[in-house]
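Right, subunit A next:
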Amino acid sequence: MEFIQTLLANQVLVSILLSALPLVFIVLMVLVVLYTEMKVAAHIQDRVAYMRTGWHGVLQPIADMLKLLQKEDIIPTKSDKLLFRTAPFIAFTGTYVAYAVLPFSSIYIGSNINLGAFFLVAAGSFVVIGILMAGWASNNKWSLIGGIRSASQMISYEIPTALAVIIVVMITGSLNLQDVTKFQDGGMGNWIVFGGPLPWMQKLMLMPFTLVTFFILFVASIAEVNRTPFDFPEAESELVQGFNTEYSGMRFAMFYLSEYANLFTVSAVVVSLFLGGWSSPFGTFMSGPLWGIFWFVVKAYMFMLIQIWIRWTLPRLRVDQLMFVSWKVLTPWLFVCILGVGLILVL
Partner candidate 1 sequence: MTAQEIFDILKIRFGDALIEEKLSAAGGSASVGYAMQVWINIAPDKAKEISFFLRDDSAMQFDYLSCLSGVDYNNGTLGIVYHLSSMVHKHKIVLKTFCTKENPHVQSVSDVWGTANWHEREVFDLFGIVIDGHPDLRRILLPDDWEGNPLRKDYKVQEFYHGMKVPY
Partner candidate 2 sequence: MIDLTMLQPPTLPTDYTVKLGHTKTSTGKTIRTEEMIVNMGPQHPSTHGVLRLEIVIDGEIIVDCIPHIGYLHRCFEKHCEQMTNYQQIIPYADRMDYCSAMTNEWAFVLAVERLLKIEVPERVEYIRVIMAELQRIASHLIAVGTYGIDSGAFTPFLYTFIDREKILDLFEMTCGARLLYNYIWIGGLSHDLPPNFIGQAKDFITYFHPRITMLNDLLTYNEIFVKRTANVGVLPKDVAINFAVSGPQLRGSGVNWDLRRDDPYSIYHKLEWQPQIGKGEVGTVGDCWDRHIVRMREMEQSLNIIEQALAALPEGNVKAAIPKRIRPEKDAEIYVRTEASRGELGYYIISDGTTSPFRVKARGPAFVNLSVLPEIVRGGLIADLVLTAGSIDIVLGEVDR
């Protein structure tokens, strides 16, 4: 009896612990990214941001989070209550499930499924359901417009993302993200962005295509996390706060958390598809399971920094221009890349 109990307890405990690891990671990462974003933004804008809570304000994200937790949870009288309540959690779930297939290290991946890359694309579009629900349920016209915008934007930018993933899959021959990362192991030269670990001729020919694909995936990833210049669903100066206008307190925090968690996800996708994931840029130097986590997070973090930098520099596009960029610029270029990569690989 006791034996069964411990076994059960252990199994449940172990799986809970394993699946909760990303959650802990998300919370910590969001705190760090929040702090980084505020500080980077401030220094871009010639100011210093918060300085008083702790050394250079390092405790401020925690204080912000505590404040959000204490806020009153306001639910508008005429809203669709069920949808309104569940929307933030659905949005967050969409982000969270994506962490299941992120290869943090050679030994840690939530679920080493063979359809990892495909799963990521699918999970990414799951978030939009939450946003659409929030926009619809708020019974606020601005929120509704925000939700609808979000849906159209996600649909448009899923396509460049998926096409970019296809190109990587063509080169590596696997949808399993762990395999994709292992394929690129062994130093910077083996990264797919530089043509992958292929013979020299092929590599040189592939390089222009992979570089373009990498850039396009990066642009599409900014659009997918709804950040400037693609921050339409919540375009502050146009739609007040877009889909989360009516949210407050914990539910708003969920959207916030989801947004920043998503920021990490897309960066991680770019990193594991194109920049070798957890593999060390210096071959065997500083490589290993623990170093893997380090490299993975650092690389993803670099991307987040670039996204923050872009956000605080550029103005916003217009809705029709957003569609134009997606359908008439990125998608045709990706078709060209697919053709090119395919031909090179066949030759």
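Everything below uses one rule, namely that a contact is a pair of C-beta atoms (placed from the backbone, for glycine too) under 8 Å apart; a residue touches a chain by one contact, two chains touch by 3 or more; residues count from 1.
With respect to how the candidates were assembled, all candidates are chains of the complex that A comes from, given by their letters.
Because the structure is a prediction, the values reported are computed rather than measured.
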| query | If you had to name the candidate from 1 or 2 that touches subunit A in this complex, which would it be? | reply | 2
| note | Within their complex, subunit A touches candidate 2 through residues 41, 44-47, 141-142, 145, 228-229, 231, 235-240, 312-321
